[in-house]
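Our next item is chain A:
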Amino acid sequence: MGTINVNGKELEVDEEGYLANINDWEPGVAEVMAKEDGLELTDEHWDIINFLRDYYEEYQIAPAVRVLTKAVGKKLGKDKGNSKYLYGLFPYGPGKQACRYAGLPKPTGCV
Partner candidate 1 sequence: MSDVKKFLYLNRRAPYGTIYAWESLEVVLIGAAFDQEVSLMFVDDGVFQLVKGSDTSELDMKNFMPTYRTLGDYGVRHLYVDKASLEARGLTQDDLIEVAWEDWETEEEVDNIVEIVDSGQAIGVFEESDVVFSF
Partner candidate 2 sequence: MADLYTVNKSPFEKNSLEDVIRFSGEGASILFIEDGVYGAMAGTAVSDLVANATGRKFYVLGPDLKARGIAEDRLIDGVELVDYAGFVDLVVENDKVQAWL
């Protein structure tokens, strides 16, 4: 277990960098994690991060990439519901990376 520093608070993360406690999340978490990855978060990134948080709130799981892609297409438009677009935003994988920024656990079935 390590920690990340977000706005002066030390938050616990697991060995893969996912937040240990989902309730610790605040937007600053995504910003700190993105900065470590050398990524600048845009509105397009936030659309996906917020989408994931809503999805988790409703279903209590982080969706598999396939499901994420379809659901994003349905909610945010077909031009965004494809893996090319999502990988463009999150090069380490929309499931893993975006979920990590959103404070969710790693998607079930993601290795």
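By definition in this document, a contact is a pair of C-beta atoms (placed from the backbone, for glycine too) under 8 Å apart; a residue touches a chain by one contact, two chains touch by 3 or more; residues count from 1.
In picking the candidates, the idea was that all candidates are chains of the complex that A comes from, given by their letters.
Only a predicted model underlies this, so the values are computations on that prediction, with no experimental measurement involved.
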Touching chain A in this complex, which is it: 1 or 2?
-> 1
Any idea which chain A residues touch candidate 1 in the complex?
-> 58-61, 63-64, 66-67, 70-71, 73-74, 108-109
